[in-house]
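This report concerns only the one structure given below.
On to chain A.
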Amino acid sequence: MIVEHATRSSRIGVVLITIALVVLALAPYWGDRQTLRLLAEIFTFIALASLWNLLAGYAGLVSVGQQAFVGLGGYVLFALAMLLDVNPILAIFIAGPIGALVAVPVALLIFRLRGAYFAIGTWVVAEVFRLLASQVSVLGGGSGISLPASVVLAMAPSRQMREFEMYWLALALTVATLAAIFALLRSRHGLALTAIRDNELAAQSTGIGVWGIKFAVYVLTAFGTAMVGAFIFLQKLRISPDTAFSVNDWTAFVIFITVIGGIGRIEGPIIGTIIFFALRQTFAGLGSLYLLMMGAVAIVVMLWAPKGLWGMIVERLGWQILPLQRHLVLGKDARGKS
Partner candidate 1 sequence: MQWLNVILQGVLIGGLYAMFAAGLSLIFGVMRLVNIAHGDLIVLAAYVSLMVTQAFGMDPLTSLLLVVPVMALIGYGLQRGLLNRTLGDDLLPPLLVTFGLSIIIQNGLLELFTADSRKLQAGAIEIQTFQLAQNLWIGALPLIQFTVAVAVIGGLQLLFYRTALGRALRATSDDQAVAQLMGLDTRHVFAVAMALSLAVIAIAGVFLAVRANFDPAIGPARLIFAFEAVIIGGLGSMWGTLAGGIILGVSQAIGAQIDPGWQLLAGHIVFLAILAVRPQGLFPKVWG
Partner candidate 2 sequence: MPDGRLLKVSAVDAFYGDFQALFGVSLNVGAGQIVAVIGANGAGKSTLLKCIAGLMHPSRGEILFENTATTNTPAFEALKRGIALVPEGRRLFPSLTVEENLLIGGQSHRAGPWTLTRVYELFPVLAERRNLPAPALSGGQQQMAAIGRALMSNPRLLLCDEISLGLAPIVVRDIYARLPQIAAEGLSLVIVEQDIVQALRAASHVYCLQEGRVALQGAARDLTREKISAAYFGV
């Protein structure tokens, strides 16, 4: 007897994803500059939402303070690129481990809080980061700073090449994030996480080290979030404490995306991001009215469709795009022979 993951829908899903990836990788050749920027933005939100989903939907750690690491990643990038002459792209990959390192003492502190108090605690941490960033005058203090032209020009021989580079970087980062999450969920630890997601008390009673797993997930999520944050601000070419640690941009939107798409399923954030951007393109000019609408939709979804759009589809049709389910197949051995 063995454990199988794939279902018919996931086999189709994997094929579709592969095709989609190829098409997206070739986007610089069929898309214009605006399309590339939009796609890159979509990718970063997919990555952020997937990471938040891992934290909240699987490990049960609802954070409203992930903007702490987005901003941290951004500031690390600016510090490395401007003060230490590090290649910006390399700086992105350094931001990850730094984010993880910072996450360790943070986690040790805020893990003393439970439930909603933990959530607010994460917010406080983000506020502290924001206030500290305002004090660092060499990086612009309260008003922020722009990336010097020299650093930007040094990234690639031409502007077009730079745009292509940034696009592929966004795609690569997002694919890597999703792949890492997928690998984690497929692993033994992923099984533990899914158990925690379904029923934490029961999971604990089977001997799973819940605290340790949550801690690891928090640190890993910080790693990924910091890297994405570094990329985001490399893309923007300018950083300030208010934009770096904005609750609206990096938490509210991410939460709405994940809730509407479906918490606790890997496909949820992807679906949610697509819906979010479709809505944004449609309702572009409305400003705060748009946020108001999103808030109302999120509330409605949370109360009447708590598993999100994808959750509803899973319940009705049993689909999965990525092979993550675990089926026990009796009568087959590891070689597939009965």
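Details
Simple rule for what comes next: contacts are C-beta pairs under 8 Å (C-beta built on N, C-alpha and C of every residue); 3 or more make two chains touch, one makes a residue touch a chain; residues count from 1.
How were these picked? Simply put, all candidates are chains of the complex that A comes from, given by their letters.
Small disclaimer: the values here were computed from a predicted structure and weren't measured.
Here chain A is shown alone, and of the candidates 1 or 2 it touches 1 within this complex. Residues 56, 60, 62, 64, 109-110, 112-113, 115-117, 119-121, 123-124, 127-128, 131-132, 134-135, 247-248, 252, 255-256, 259, 263, 288-289, 291-292, 294-296, 298-299, 302-303, 306 of chain A are the ones that touch candidate 1 when the two sit in their complex.
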